[in-house]
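Okay, structure first, notes after.
Here the complex is missing a single protein chain, while all its other protein chains stay put.
And now, chain A:
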Amino acid sequence: MPPRSPFVIAPPLGLSRRRFVQGLAAGGVLAGLSTPALRAFAQQGSATRGAAPVLKGTEFDLVIAESPVNFTGKPGVATTINGSLPAPTLRWREGDTVTIRVTNKLREATSIHWHGIILPYQMDGVPGISFNGIAPGETFTYRFKVQQSGSYWYHSHSGFQELTGMYGAIIIDPAGAETIRADRDHVLLFSDWTDEDPMRVFTKLKSQSDYYNYNQPTVFDFFRDASRDGMAAAIDKRKMWNEMRMNPTDLADLSAATLTYLANGVTPAGNWTALFRPGERVRLRMVNGAGNTFYDVRIPGLKLTVVHVDGVDVEPVTVDEFRFGPGETVDVIVQPRDDAYTIFAQAMDRTGYARATLAVREGLQAPVPALDPVEWLTMNDMMGSMMGGMDHGGSGQAMEMTGMTGMTGMTGMTGMGSGSMSGMDHGAMAGMNHGAMNHGGMAMDHSQHAAAAGGLAVPSTTARHARTEYGASTDMRVDMARTNLDDPGIGLRNNGRRVLTLADLHTPSGPLDKRGPGREVELHLTGNMERYAWSLDGLEFGKSTPVHFKHGERLRVILHNDTMMTHPMHLHGMWSELESPDGRFLARRHTLPVQPAQRISFLVTADALGRWAWHCHLMFHMDAGMFREVVVS
């Protein structure tokens, strides 16, 4: 916040579109220089412009208040911690007991949740589950022993305060030696900002769920496709979507039509800059603290060596790009040699981007790439492995809806929007050897769960839909979800870049608990986009009952996505130990993205007595009821 002009002059009427998407160069917290910490920080000069102040030690005082901000030319009010957006970076040490006094100067209750931190449930900060929240004027003292190290973050768990600015990074230094060697360390927290009242945004989505989607199929798109691919292909491409009343460009509920994408609280035009000296190994601790946005992050000209995910070291894997959703953290090592690089984080729906610069000195910049084109969701994203089998289950081989051309004939795929599939001409499945591939794929699938039936060595693959998934709350169900984890997801398949996938992640230390699972808990991620309803098993939070974990048990959780959106699922209080489809341990996570029509599984050791939250970390999905209470007792 430091060297920002406190006097951002709002433009006269008619804010230009470019200004809105790019944001104001000098946007941010306007009156943020009031606290001593910030004043001191401001004097450090412009080298870390926009980066949050770092608070270190074992005793912390955090004050939650409103701060005027201006990111787009339109004055707004943010909810901030110590007047800073992002909130101060907290630096702890593993083994210390930290005391954090949080004072609420808002007119409403607030809370802070320490995302991914293992602690007693009363310290977890979820109002209505772990405590009462922090009333206006009150100070709540969090105190807990830090039992882990790595990159984490914290945020409000009350209302939509997170979306209005209450998020910051946590760095925990290990008790022993740092396992990741780096000459320099930067926190890069991506978030998103709306000038609207988030509750108003939610209400709009309730009235019209595609309110912010300005990439919808149009009549002209249709004629363009028809002239290029022929009328039949153009109709086929749309047929199933239209029958099912689903939107192939429903990639994000919100878009740049209301969001401004921020890197360390700075707009793309503001260009937050991280400094380095050529030849250094630079560790970028990237946090997705957005309310709604999946970011696809890359640094053109640099390989990213992913070394640490969700606060846990992973075997280094070198990629060009990675996608992460709200709640996830990814640490990469880069070794820049040129003067300047753009850190480019485009939103998954391709309507905008957050941007920062990695440079040898302030003021430099590298070219900013163009946004990738908007891709329609594919058959994989709607039907899972039924289609996945056809493309060999391979990651990138997204089969477009056009692939449906001629696939009619899979007799009996009735529900599917009925007509669409029936009468398919197998021969027309371009280049696909039907018998060999598809059936091979399915047979494997089935033999797999045949094996599973004998035990819990591998996760089950048979969809067990809840009886509450057949009503108004659920607009689709996937009977044969895809289980492969090597798919980077829509918009990243076959883009010519090496993109990180879940299958790339390996926590070297192995699982925390060597036991196999004693049982399976299967939850389905469900929703009805048209009604803008989000739930688990077709039941919103208010109608649900808690999921009970028996204290000490080791169990398998299966998340089966019956929607066409990716949901970052965050289980509080306990690790989610991701496993491969054949039951091998992969990585320890606190937030796991589940792609459309995907079924993933992870093991949990229920060692944390108490009540915990478990939810989709897209704020509006969470608030709509894609949320469960977990009781460990």
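The definition used in the following text is that a residue touches a chain if its C-beta (ideal position, glycine included) is under 8 Å from a C-beta of that chain, and two chains touch if they have at least 3 such contacts; residues count from 1.
Everything that follows uses one rule, which is that contacts and distances are computed from a predicted model.
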Undepicted complex member, UniProt protein name, chosen from "Copper resistance protein B", "ABC transporter permease", "(2Fe-2S)-binding protein" or "Aliphatic amidase expression-regulating protein": "Copper resistance protein B"
Determine which one of A:His115, A:Arg283, A:His465 or A:His567 touches the chain that has been left out. A:His465
Candidate in contact with the missing chain, chosen from A:Gln22, A:Asn70, A:Ser84 or A:Ser130: A:Ser130
Of A:His113, A:His186 or A:Arg238, the residue that touches the missing chain is A:Arg238
Where the unshown chain meets chain A, residue by residue: 121-122, 126-132, 202-204, 206-208, 210-211, 214-222, 235, 238-239, 242-245, 247, 382-383, 386, 410-419, 422-423, 434-435, 438-440, 442-447, 449-450, 453, 462, 464-480, 521-522, 528, 530-533, 535, 537-548, 609-611, 622-625, 627, 629, 631-633
